[in-house]
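With one protein chain held back, the other chains of the complex are shown just where they sit.
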Amino acid sequence: MRSRLSHTLGTLGQEILLVVVILALFAVVGSVNARFLSQHNLTSIFVGNAYIAVAAIGMSLVIISGNIDVSIGALIGVLAVISGLLATNGYPIWLAWLAPLVLGALINTLVGCLIAYAKVPSIIATLAMLSILSGGLITFTGGRWISGLPAGYQLAQFRLLDVPSPVWFMIGMTILAALLMRYTAFGRSVYAVGSNAEAARASGISHAATVVKVFAIHGAIGGVAAVLFATQLQVIQSTVPVGLELVIITASVVGGVSILGGVGTVFGSTLAAILFAAIGSSLIFLNVSAYWLRAVQGVLILATVLADMARRRRTG
Amino acid sequence: MTAVTRVLVRHEAILAILFVVALFVLAAQSDRFLTTANLLNQARLMTEVGLIAIPMTFVIVTGGIDLSVGSILGLCAILVGVFWQNAGLPLPAAIVLSLLAGTLAGFANGVIITRFRVPPLIATLATLALYRGLAEGISQARSVRGYPAWFATLGQGELLGIPSQLWLFALVAIVGIFILRFTTFGRTTYAIGNNEAAAEFSGLAVERTKLLIYTASGFVSALAAIVFVSRVSTTRSDMGTGIELEVITAVVLGGTSIFGGRGMVVGTLIGLCLMQILQNGLSLSGVRGDGTTVVIGAVLIVAVLISNVLSRFSND
Amino acid sequence: QSAWTGGDGQPTTPLACSGESPAPEPGEYNGGTPTNAPDRKGKDIKVVDIPKLVGVGYFASTSSGMAEAAKELGSVAVSTDGPTRANIDEQITFIDNYITSGVDGILYAANDPVAIAPVLKKALDAGINVVGYDADAQADARQWFVNQALPNGVAKAMMDQLAKEIGEEGSFAIVTSTFTTPNQARWISEMQAYTEKCHPKLKFLETVEAQEDNILSFNQAQTLINKYGDELKGILGMTSVATPAAAEAVQQNGLCGKVSVVGLALPNAMKPYINSDCIQSTILWNTVDLGYAAVEVMRQVADGTLKPGDKTVKAGRLGELPIVNQSQVLLGQPKIFTKADINDFDF
């Protein structure tokens, strides 16, 4: 029993570490400026970054399966624009919300097939996809923003029990993904494929099918992120934030997903996304000169990672 | 299988063929493409990416990655300016100090990766933020201009009719080819990428090799920074943003396995040239930037697909 | 926190607090000249426009102004191409490729005035006409620059409007793209100088960076609101991305009327907020006109009708534009759009 407990603690280590870091950050910043802890500020930290946390869930699956996706930022951009165009061109709003999920899944199924069946390494397939999607997006939109979105389209501005919907999406999808990963045969096979692809084959798990499914799910989750991204404001930018994919990957790996595949949980990536958002906000509250903001962010990421390494070494 | 066919189905050979095909196709599209002046000019433009791609090939062959190269470039660019203008040092001294700083930054990456056993992706994601942040903090977002005219010879001048930085690039490339192919160091690099534990058990200097590789990556990024500053005669803290993806694209297009253990500097060079002539040639044939991006993505996939298909016929 | 962040170290020239400042004398031409340019007078010319980046609304609208002018003139073919991120290196590569491919004219909005200079000089050396707009390069690296508004004019418009909305003693913060962006940096330092001179009691809180990213801009504005609470009376948006995002944050927080947003933004992006009376104004030059003027100027440079020493230039439907600062064509004063007229514009 004791060993079971320590085992659970061992696998949850990174998550606990992140919670501790987040709480410590909140405590420190809150003691400097109590406004930081206002419910209002806390929700806005979550709301504005929920799409990153959501996308990081899918990214975690991809990384656990032993792959990587550097095209997710571009995909979110494309899907957001498609959603916006549907909405402004008179299609029903539910379609504008749903289409990105379906399209995201379709596009990434294709990517997954390239990786699984044509044996193109994921970094190459998705680097290529990054080029194709981001170039295609500019060609398609000509750089124009989408404005004049219909009323009721702003899904990310809805509230339930006074909590903004992005927070619900973030929590709900994290829990769903966690259940999927732990309690379904598919979820376990993702770990297996990432841990040892050859052994997975010998265990009768289809490597290819698993990878394709992972990418399809990742695409659909990317679609959700895109909808959150698109519906937060009244205009949709036709370019994606520069380096979004790196932010999402960072959230995943700092959340404890080993880049070598095979280990990691989705809670960690969500917590890491929250941590980054909180860091961004708290530096403003701490009056850290904006010039040094990114350096401080870097130090904090590094500190989290080093603390995790120390913990891993202690627990063996 | 004869030796000749074995060489022919190598990814690098396929890429070279693809390169020649592209050269002819593009030359047919525009008569301004296949001219010495244009090609030399293109070589000048790709020097910074090319320089960094050489140590990056080593990094990726060990199964690692260095995402911080763009940030090191930015940091070193800023430091040249700061040392020269703010600290009042003579420019050559500023350059040397900046090269030292870049080396140190790379060394720090190496220490984090080898001593603290942080996976390279995570370590360099963190230092990506940190070094860029340092660049911003140190420069206080001010750019430094007005370099003496002699300094521009490195980035804008010529030597024997060939852009001066190309000589430097050629030197680094030859050193890279030589080390990776013929020396113990190169052997160790491959062994680390294929089976780090076995390399360790064989008494190879695993840690030292990795440390040196990341240090070299920092040094060469600093070198690229000097070339870059000299070429554009200004320093800004945002220099080199996103260059890591270009570099990685060149390296993986050149046939280096992202999982480590396989790859050649020559492949990287061909990959780099292919990317550059596509960008240039397509632009000259009237394709816009976004279209070019799409084509490069497609070429990346096609190159890998062809080499996958052909390698089925080889048993190597 | 007192320092306004973002200065570029150049001297500032704040305008007078009230009354019109007379347009300064143009002075002696300091632009460059193309070498051995072919005679393009009256001939069809091929022009390429290379903005800082493509994929943002701002340059999409300048580009539509260019298309409009090209259509009117009939003798100019203009196409827009450029990097997807505001990246000095990529922009240089684009220009370089177009020099090789052989165009008659290059229009640019520089990501960095110095970095772009060598390649622009190369264009001049190749006999290509070079005209800048929106963001300038070193003067001798181009022929003319179409200035949408003088920095001190922008500063005055912004700060006067802010003072009008939040009172002479209100507190405000700034959301900008990055501190390294030359235009924004220049405007911010001019704003500082002008505020010290004309609105000394306005209280500056801080500047935050938000890239060219509207969600980040939104988040940063949110954080400012949360941090300063009632103290914050106004947000200055320095980019066409930041301003609507800040307005959105104010609206979503139910602070319409309590927190003012003053800034540069395209009218279309601000219509929802201004029409709902949440935000009073948006400041901008007409970006469509900016592109339009750039092509008009390019045509006349190619024809040789715009020469060093001229004091004005005729720019199609815009009429006569004054020449300032030795080799710049001034589009006009920044315009303040309000509910009264914003719906008359579509860009």
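Per-chain numbering from 1; labels A, B and C assigned in written order.
Throughout what follows, contacts are C-beta pairs under 8 Å (C-beta built on N, C-alpha and C of every residue); 3 or more make two chains touch, one makes a residue touch a chain.
The rule we apply is simple: contacts and distances are computed from a predicted model.
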item: Chain not present in the shown complex, as UniProt names it (candidates "Monovalent cation/H+ antiporter subunit A", "Sugar ABC transporter ATP-binding protein", "NADH-quinone oxidoreductase subunit N" or "succinate dehydrogenase"); value: "Sugar ABC transporter ATP-binding protein"
item: Visible chains that the absent chain touches, using the contact criterion stated earlier; value: A, B
item: Among A:I175, A:A199 or A:A310, the residue in touch with the chain that has been omitted; value: A:A199
item: Option touching the unshown chain, where B:A16, B:A152 or B:A205 are the choices; value: B:A205
item: Listed residues B:Q29, B:N195, B:S285 or B:N308, member touching the removed chain; value: B:N195
item: Positions on chain A where the hidden chain makes contact; value: 3-4, 7, 179, 182-185, 187-189, 191-192, 194-196, 198-206, 258, 261-263, 316
item: Absent-chain interface as seen on chain B, which is shown; value: 1, 182-188, 190-191, 194-195, 197-205, 261-262, 315-316
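Here is the rule we go by: only the chains that are shown with their structure count from here on.
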item: Pairwise touch network: line, ring, star, complete, or other; value: complete
item: Longest centre-to-centre distance from chain B, chain (CA-based); value: C
item: Between chain A and chain C, centroid-to-centroid distance (C-alpha), Å; value: 35
item: Between chain A and chain B, centroid-to-centroid distance (C-alpha), Å; value: 29
item: Contacts with 2+ other chains: residues of chain A; value: 134-135, 137-138, 242, 289, 291, 293
item: Where chain C touches two or more other chains at once, by residue number; value: 5, 54, 84-85, 179
item: Of chain C, residues touching chain B in the complex; value: 5-9, 54, 79, 81-85, 87-89, 92-94, 96-98, 100-102, 112, 114-118, 178-180, 185
item: List of chain C residues in touch with chain A within their complex; value: 1, 5, 53-57, 59-60, 63, 84-85, 179, 206-209, 211-216, 218-220, 222-224, 226-227, 229, 241, 244-245, 248, 252-253, 268-269, 271-273
item: Footprint of chain B on chain A - complex, ascending; value: 70, 114, 118-121, 123-125, 127-132, 134-139, 242-243, 246, 249-250, 253-254, 258-260, 289, 291-299, 301-302, 305-306, 309, 313
